[in-house]
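Only a part of the assembly is drawn; its chains keep their places, and the rest are absent.
Just so it is clear, A and B label the chains in written order, and each chain counts residues from 1 on its own.
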Amino acid sequence: MSDLDPDLAGLPLVDHHCHGLVRRDLTRAEFESMLTEAAGPSALGGSLFDSQVGLAVRRWCPPVLDLPAHAPAAEYLDRRAELGADEVNRRMLTATGTGTFLLDTGYLPEPITSPAQLAALAGGRAREVVRLEALAEEVLAEEVGAAGFAERFRTRLAARTAGAAGVKSIAAYRVGLGLEGARPADAEVARAADRLLAGGGRLRVADPVLHRFLVWCGIDLGLPVQFHVGYGDADVDLHRCDPLLLTDLLRATEPAGVPVMLLHNYPFHRNAGFLAQVFGHVFVDVGLATHNVGHRSGAVLRELLELAPFGKVLFSSDAFGLGELYLLGTLLFRRGLGRYLAEGVAEDAWTTADAVRVAAMIGAGNAERAYRLS
Amino acid sequence: MSDLDPDLAGLPLVDHHCHGLVRRDLTRAEFESMLTEAAGPSALGGSLFDSQVGLAVRRWCPPVLDLPAHAPAAEYLDRRAELGADEVNRRMLTATGTGTFLLDTGYLPEPITSPAQLAALAGGRAREVVRLEALAEEVLAEEVGAAGFAERFRTRLAARTAGAAGVKSIAAYRVGLGLEGARPADAEVARAADRLLAGGGRLRVADPVLHRFLVWCGIDLGLPVQFHVGYGDADVDLHRCDPLLLTDLLRATEPAGVPVMLLHNYPFHRNAGFLAQVFGHVFVDVGLATHNVGHRSGAVLRELLELAPFGKVLFSSDAFGLGELYLLGTLLFRRGLGRYLAEGVAEDAWTTADAVRVAAMIGAGNAERAYRLS
């Protein structure tokens, strides 16, 4: 068994949840608006470079652009502009060392890279994760009518996910995670669709019956279902996004044997670890938090790994937009996990061989098995 | 004052909450099913030996069976089978060094050791903790009728607890911890019993009025009342098991001056620490978590000890079934607490004398005082 590198620099990775890259050049305000989950820097609070993720950008990203580590934000952004977004993205993505990306293609606030484009930048592979609510809204907009929605959606989802790795639910953003478990009957779905269509205006799925229906459609197709859980932007009511609120639905879906992936989870990641232990089909990660907490990524991972069996933990960056976030999400995951495993070896809690094996599972093996990637 | 051993290897312990041992030989699947709160290993997630508690078993238990530390799971289980469950149990229990065990005798999914048998294996003493709901279901099954239930239960509980150390409520598993505080009148109890008896089928107490009544019966007898709180198996709705939901009941019962013990608490152990500080009769532990989080036991204890006064913190293993869990629950508690106290000495946060005194309180003194064991 080889030695354990505390940076896990060469560890093969599957980034099982991320988004596309923005390809245009950005002002400082635009860069800061993509740096955290804030809409942007606030007049009251100052620059978002003064945050864990901001200091992490300054620590790790300047060398990728030929600047010294810890370069000031203004110098860094000047150099970024000089190289251009495409070159920056290429350098950042190459530096991640990620082999496979699973991309949520349902969040498109502006034009971003496709899965194939992202993979090409990194010299890796990409697969799509289909956002359930976006597809449902597309089907509803086709004037199929409430009664025909359920059937049309099932057909469309099967077609749309032919090459996809899984599906994703954003029920957390729309109604929270307190969903009942039982599969809703088509008549119930039709009534919910009718309520939505009768409402007029922009079609926006935000009904517990519909979210539950969509999830069950994914389960019925045997597709791993990702859930947004916990940490997100100001649109999220975080107190409705505790993964424990999914308990009923997890209990109901477990017999199907289809993986359910709880994304992000912070600051409820210990709760997620519990669910990963007691429900055989639940997988968990701490993506998005990993780069946002910067220097503290290892502390968060340690908490996740208290109860979560090591065969149920995944890696994701949940990066969106900025190449820097893909690099940081990856690098801080590698260092956070690697240093924890190395410490355990030093304290004789486990062997080097076990540490190497656990790193391989969490980095890629678990995702390959759960998503049947190989 | 003697030196502080960072392993607290010789610290006298009262394990104020545990269960009995399984005495039959176990297959690997059976062993794994008792290792964590999962029903067993899942096809999707792999072996539960790949978890904190699994690696802790491999680190600490093989030497007790004459194998090297970190022996592979298969070798360990072979050796376990070779020695037989009785010999393994004897070795593990002896290695705990625990002097007194308080056993919850209300969980019997299969034949397990009695309190006296367990104590004999460890060379210690044992006392019983009577599970309130099990006794209530026994009384209800006697066709006493709803109107006679309250009185019959009080009489039976007094008799049944003559030699007991306390009682235990599993309201958390049945209805959650959001119980009102006020003692229910007998007429209210009778109505609740009537609802239950009218329901037919297996008699299963799951009614806030009844759980509250049972708790008050324990209080009235002056018996310490244990509550399952937080972490448990997949039957638990963990979001209903935050100890803070007990606030009303704690406020109502405090004047009685009878100890209330909040068990496990993870991942709500900081909340439990708060309750231990502000309510004079509340005691807390992090049993069950202590061995499940393995190498991280000290981290969890540190959080518990932030607000909880040191005179209100108890030790428990909450071990069930496997001799290994008694040993790990004990050893990881000793090391977790001992290293924290030693670090505090090294940083001059407290003196060695204080550290030694605090360890003695938490290990045994607080339990002896609260349960009047001596």
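One rule holds in what follows: contacts are C-beta pairs under 8 Å (C-beta built on N, C-alpha and C of every residue); 3 or more make two chains touch, one makes a residue touch a chain.
All of these numbers come straight from a predicted model, not from anything done at the bench.
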Full complex, copies of the single sequence (shown: 2): 3
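Following the convention adopted for this analysis, only the chains that are shown with their structure count from here on.
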Between chain B and chain A, distance of the C-alpha-averaged centres to the nearest whole Å: 36
Chain B residues touching chain A - in the complex, by the definition given at the top: 36-39, 42-48, 50-52, 54-56, 58-59, 69-70, 231, 233-234, 237-239, 266-267, 289, 292-296, 299-300
Chain B-facing residues of chain A, complex: 242, 244-245, 247-248, 251, 257, 259, 270-271, 274, 276-281, 283, 302, 305-312, 344, 347-351, 354, 357-358, 361, 366, 369-370
